[in-house]
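Shown here: the complex without one of its protein chains, the others still in place.
Let's look at chain A:
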Amino acid sequence: MPGYLNKEILVLGCGNILFGDDGFGYHVINRLNELREEYPILNSEKIQLIDAGTGASHFILSLIDNETPLKKIVIADIIEYGLKPGELKRLTVKDLPNLSKYRVDAHDMPLAIMLREINDDFGIEIVVVGCQQKNVTAPDILLELSDDVSNSIEDAVKMIIEELN
């Protein structure tokens, strides 16, 4: 199996850096990589950080099965919960929307269903560190995060490190 599935904890930064605040996950992974010296746990053989972009469902989640030793997946992504822009929220699988099975478009599978199934089928703990978005520009391109979301990255990183300990 790919090396990243042979770990105990995956930290996935999800979203597209091209669409404003949708780049939150990417920036969180970058920041975690910068902090490897400060937080030795980030260098653990048991943990892998991945800039998953918009490919988590194809390249990671749909490859998980009974053979996968994963115990926990931590996802950094934006959320739309009507909170104050930049506000962080820790979600577990019970908080994820219970959407009906989605079979239409392999390109655009909502993660919530897959995460719920992974939890149900393989007992893998799911934690989403969600950040209330302010400005997602798709399909227009914007390479910068809003100040509100950008200012939340340090706190998001701390939340993720707590999840790893």
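Before moving on, here are some points about what is shown:
Here is the rule we use: a contact is a pair of C-beta atoms (placed from the backbone, for glycine too) under 8 Å apart; a residue touches a chain by one contact, two chains touch by 3 or more; residues count from 1.
As a convention for this text, contacts and distances are computed from a predicted model.
The complex appears with one chain absent; UniProt names that chain "Coenzyme F420 hydrogenase subunit alpha" among the candidates "Ferredoxin:NADP+ oxidoreductase, subunit beta", "Coenzyme F420 hydrogenase subunit alpha", "Cbb3-type cytochrome c oxidase subunit I" or "Glutamyl-tRNA(Gln) amidotransferase subunit A". Check A:T54, A:N119 or A:N135 against the missing chain and you find that the one touching it is A:T54.
Counting over the whole complex, chain A has residues 1-5, 16-18, 50-60, 63, 65, 103-108, 138-141 touching the chain that is not drawn.
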